[in-house]
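Report on the structure given below.
As you look at this complex, bear in mind that one protein chain is not there, while each of the others sits in place.
For subunit A:
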């Protein structure tokens, strides 16, 4: 980001900056949002509308995003997520993706997660349906903890 852009963001109250390790988009249906609340860890939600300023990640993070019932690749990734990932700094800090969806959408189940994982060359770590079950919550909570531990070990040579 240019210095000017950074300054204007600061002037607006710097609410765009987030140090959360888990950043997500959830539409007005709040399914993904409910899952994130159940995780009980600090998260940051992207703005609901594309006309709002998107978030600026400050720390490595995992992205959680839903796929709705699209028929093909085009339009599978929510526009709000595209706006967020169009910020190069955000792309540099993404470390993994978690997808939400519905198996009823067949081979497009969690497709948006696949697309983002492929584009950013990170793993699509986990998939869950709708607002997730309690088992999903446990697995993601434990899985993420292990994931970040591994990542920090890799970055810190003994």
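As a working rule, a residue touches a chain if its C-beta (ideal position, glycine included) is under 8 Å from a C-beta of that chain, and two chains touch if they have at least 3 such contacts; residues count from 1.
In the analysis below, contacts and distances are computed from a predicted model.
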Options "Ribonucleoside-diphosphate reductase subunit beta", "Hydrolase", "Cytochrome c-type biogenesis protein" or "Methylhydantoinase": UniProt name of the undisplayed chain: "Ribonucleoside-diphosphate reductase subunit beta"
Interface with the undisplayed chain - residues on subunit A: 27-31, 34, 68-71, 73-77, 82, 85-86, 88, 91-96, 102-107, 109-111, 114-115, 117, 119-127, 129-131, 133-135, 139-140, 142-144, 146-147, 150-151, 154
